[in-house]
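Heads up: the structure comes next, in structure tokens.
A single protein chain has been removed from this complex, and every other one stays in its place.
In this document, chain identifiers A, B and C correspond to the written order of the chains, with residue numbering beginning at 1 in each.
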Amino acid sequence: MTSDQHGHDPTTDPQQTVAFRATGVKKHYPGVKALDGVDLTGYAGEVLAVCGANGAGKSTFAKLLAGVETPTDGDIMVAGYPHPVRNAAEAEQAGVLMMHQEPLIIDDFTVGENVWLYKLRAGRDIRPWAQKTNTNSQRTREVLRGVGLGHLRTTELARGLGPGQRQMLSLSRAAVTKHRIMILDETTASTSEEHFNDILDLVRREKAAGTCIIFVSHRLNEVFAMADRIAVLRNGRLVDVVRAADSSPDDVTALMIGQALKALARPAPVEHHGAPPVISVQDLYGGSARGVSFDVRSGEIVGLYGLVGSGRSSVARTVTGQRQAVGGVVTMRGERIKLSTPGDALRRRIAYLTEDRRLEGFVNDFDNGQNMSLVVLPRMARAGVVNAGQEKARVKELIRDFQVKGGVKTMTKSLSGGNQQKVVVAKWLEADPDFVVLDEPTKGIDVGARANIYEIIQSVAARGKAVLVVSSEAEELLSLCHRILVMRNGKVVAEFDPEHADTDDLIRTALTHQD
Amino acid sequence: GCGKIYPTDEPASGPANGVKADVQDVVVGFAQQQLQAPYFAAMQVRAEQIAQEQGFTLLFQAANKDPVVQMNQMQAMMSQGADVLVVNATSVKGQFEMMTQVASKIPVTYIDTSVPGTGMTSVQSDNLTIGRESGKITAQRFRDMGKDSISMVILTGPATDEFVGPNRRQGFLDGLTEGGVEYEIRAEQSGEYAQDKGQVAAENMLAGNPDVDLILGLNDSMALGGYNVVNGKPQYDSVYVAASADGQKEALALIKSGGCDGKYISTGLNSPSLAADEALRISIEVATGQRVPADFPAESFTKAVGIGCENIDEYYDPNSVF
Amino acid sequence: MSTASTLPPVHQYEENTSRGSAIGAWLKGQYALYILLALLIIATITRGSVFWSGTNLTNLLLQMSIIGVVVLAELIVVLTGGIDISVGSALGLAAVIAAGLFGGPSIWLALLVAIVIGGIVGAVNGWLVAYRGLEPFIVTLGMLALARGLVYAYGNGIPIIPEAAATFASFGQTTIIGIPVLAIIWIAAIALIAFLLYRTVWGRRVYAIGSNKEAARASGIPVKRTLWSVYILAGLLVGLGGWMFLGRFAAGTSTAGNLLELEAIAAVVIGGARLSGGYGRVFGAVVGTIIFTVIANLLSLLNVSTFLQDAFRGALILVAVTLATVSFANSRRRTKAATETATDSPASSSTPAGQS
Partner (left out) sequence: MSTASTLPPVHQYEENTSRGSAIGAWLKGQYALYILLALLIIATITRGSVFWSGTNLTNLLLQMSIIGVVVLAELIVVLTGGIDISVGSALGLAAVIAAGLFGGPSIWLALLVAIVIGGIVGAVNGWLVAYRGLEPFIVTLGMLALARGLVYAYGNGIPIIPEAAATFASFGQTTIIGIPVLAIIWIAAIALIAFLLYRTVWGRRVYAIGSNKEAARASGIPVKRTLWSVYILAGLLVGLGGWMFLGRFAAGTSTAGNLLELEAIAAVVIGGARLSGGYGRVFGAVVGTIIFTVIANLLSLLNVSTFLQDAFRGALILVAVTLATVSFANSRRRTKAATETATDSPASSSTPAGQS
């Protein structure tokens, strides 16, 4: 399981202080071996990245370490703690702090209370005054500012936060808890590049303080910017542990999915025949969007870039009827339309793929088949009666096309985060809309499947549909889109041609453009 | 400092708001125990008729068998200036202190169910006697059929039925014995005084004891439920039905139509109208100063008779409410 | 570029298609069934000959068919994450008005009246819940009081005997090949609801709304309209139940349907449905109905004293649900020992038995 093909064996290092040691760890769910015998050691003061395809077992490993789940076999010893941790409370005492892939946010608590959530842990101290921490204090606000959430009111309910903000809020707890191991499980998946700098800063500080940081991400550039060592998981087994310095993203990709990736072809240019754009937006207000105008033509893939909170999702939601516009005009093929519900939008063949998988992505109690067919079900039915055979056949195809690691009858909620995302993407693209808005479509999806999804998006556009892609990853937009719009403070401030722009241009515009 | 809401235990010696010369000015509060059975509903209809005829104000509330609710309702009546109360108590024993407190402020006349040791007087149906009269008629019928020992199942009231039901039951059984019929009780289940519940309970008891001679309901509603079970079913040809009380219209109709070999043998008269007449008469006399509370005996009883095929014509009135 | 042709092995998934394990998994979840089984065994041991007699089985069928229809109504409401505590009163109202309107001259007119009344009650509930966004509990609590009040007011507390009482009574006693016609109506209603829930787009939407209203909305499902239709359908079923009540008791009593809501919810929940919505099966609800009817019947057959009946019923429920989860947990532990896969993970509390 370990390898020393890189000369010095990077999986163990006698010179450093051990932070945790996992031996023979297995975690089996009914029908799934999420982890199947993993030996891994982490050291104080290092960043250990964990990579692997969707469903490889990264989150499972992290959860075992954080005591949220208990291993089926084997155990994980945390340095300084006498026995393997058995639950989250013990993990906290042992000094393990985890940022979950789905952040632990109590919706009915205020932002400030969520910062201090771990105050409510199992400590025997439940005296009234032990709760004294003022969740609206100057300190709380400083902590929030430290993760780029300074504009939030500490007394506002966490319920209203978007996915990116939830990640950062959960991250803010690092500043107020004592810990020796910190786990970041795809914390960067729904945040933009500029937040990565906040995180990088934080990690450097933690590293200097001797914390062992476990970093899980599908963005290999981030992994290489941050990690000292990279552990690669595949189908629940540890394939290899490499030093970041001795390796390259391509090597890691090959380890992860068993092959190297080919570069993605640029999309074919769109031909305008003077036909009106599929969708045309003028001076749109709604949510945090303040006067946004743009067109999307048939066959075109338009990117929408911006920082967390710049209003991209507000635009996306408003033009697709998910929320009502406060002002502005939306025309579809020259005809003015007014959408008041997602159902309206769907009837006009307009679809929105949500960024908020947790809240509105899929139905918790549905299996993959039911989730994937939810939108298109009426099409698979006659007089309201579902044609079960047709449904099953189609869903099987989708599962194969989107490389979902699960079957038709697997509950979507038991899938790994990335595989859930694939289900959601499949559900919406199957609806075959004329205009589709994809809000962070590849969040949490591994590099292999990601290329596949890009291809599918391009084929959608090639069939003459209009696509708007919202993303926090400049690189993704640059390789996928015909045009890229950049938003800041609720307005579109610039437009780029990906042929003549790079990541830096986009980020700089999103950050520094003054209006 | 500390104080008491009801400073004394002594029963009120006169109407709560002084004697009213004119009956038109009198306010009578009528705290009914419940309305879930026709018997109680009929009492209300009668009371409203009387109030209309005589011109006094009637405050009528029903307590859903709950002493707590009844307490609240009596308090509200007193707040509204009731001079006298007519109370059909929800709990014979459980309301002692409560009624002592209430009766210290206002003269209380009980109707149907009383709380002994409290209040001014009570107009009761004599459940024991009513049951016995009905039991005697049933015994006679079985004797006529040549049986002097029968087996039976009983539909009782709910578990909260502390007084009325047990008396009616005992009375009926005594009546059977007096009439020279020996009985064996095969099963007893609650029908909660309601027709549908009684029917289900009767079904279950008959499934276990298909060879009984008699289904006894402690009121007509339940007995009617039992009647529905056996009526028209050949396997229950020799099962008869009787009630120990009430005299509900539908039951009387069955007795009448069946004649002296009908399935529904007998019931007892427990006239809601008679009781209401009497209780309201007493209340008005006290309120208008014709008599004082001390004039009344602790309890008086309404007429108790059994109704069977022979005297049915005296009591059956197809147009009565009850 | 076609990555699809060289699918990386990491994304492979083998579906377990063996039928055997599917049935095993299904059986493991059916703890209501075990409760019923235990009850039937107890019944057989204590009063076997009477319990299994033809008369008693007919009685049982009759006793469960009205509540059975109401349980179905409750089930579809609970599936949406709602609750309907007005079913009992609405049944009473439907029964009383169907018995009294125009004097109750015909059972078919009564059927129409009862269903219309039920539908109206359901439509009001549903409108307030779906379009005004009110909490179903409080809406149906209001309706509970309102409908019961109207029952009292309609007959002044005195039972209403329809003119066609005799027809009702004989209809209620009719059997077809030995099965009471009321039970046949119930079975037809089961089939209808099962079909609607499992085979139609509407049914899928009901589950989606109950499980995740936001996701349902975002997926273009007409949430409000569907919710409304659920309450209306529930009302129609309750109205049907009211009519069946007349068929069985031939009178619209003012207590008709009293406290039925509690039993209906209990049957739905013991049948495995989750009160927060999105999870629950028709089969479970039917088993739940049977359980409660058998308990009541058995206590009667054993001639348990009225004073002790409630205590027995309560203890039986508590012991049954506790044992069912114990045996479930045990079988899980055994599986674990055998295959080393099962766990005591937090996720285990999200089994149907788990708290919502």
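FYI, contacts are C-beta pairs under 8 Å (C-beta built on N, C-alpha and C of every residue); 3 or more make two chains touch, one makes a residue touch a chain.
This one's a predicted model, so the numbers in the text were calculated from it and none came from an experiment.
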Legend entry - Contact set of the excluded chain (shown chains only): A, B, C
Inset, instruction - Have a look at C:185, C:270 or C:298 and name the one touching the chain we're not showing. - result: C:270
Legend entry - Among B:61, B:88 or B:283, residue touching the chain not depicted: B:61
Legend entry - Touch criterion as defined above, residue of C:43, C:62 or C:129 at the omitted chain: C:129
Inset, instruction - With the missing chain put back, which residues of subunit C would touch it? List them for me. - result: 81-83, 85, 124, 128-129, 132-139, 141-150, 152-153, 156-157, 213-214, 217-218, 262, 265-266, 269-270, 274-276, 306-318, 321-322, 325-326, 346, 349, 351, 353-356
Inset, instruction - Considering the whole complex rather than only what is displayed, give the residues of subunit B touching the chain that is not shown. - result: 1-6, 32, 35, 44, 59-62, 65-69, 71-73, 75-81, 90-98, 100-101, 158-162
Legend entry - Where the missing chain touches subunit A, by residue: 66, 68, 87-89, 91-92, 100, 104-109, 113, 117-122, 125-128, 130-131, 141, 145, 148, 150-155, 159-160, 193-198, 200-201, 221, 224-225, 285-287, 307, 309-310, 317, 322-324, 326-327, 359-360, 488-489, 503-504, 507-508, 511
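Note that in this section only the chains that are shown with their structure count from here on.
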Inset, instruction - Consider the two chain pairs B-C and A-C; indicate the one with the greater count of contacting C-beta pairs. - result: A-C
Legend entry - Centre-to-centre distance between subunit C and subunit A (centres being mean Cα positions), rounded to whole Å: 41
Inset, instruction - Please work out the Cα centroid separation of subunit B and subunit C, and write it as a whole number of Å. - result: 37
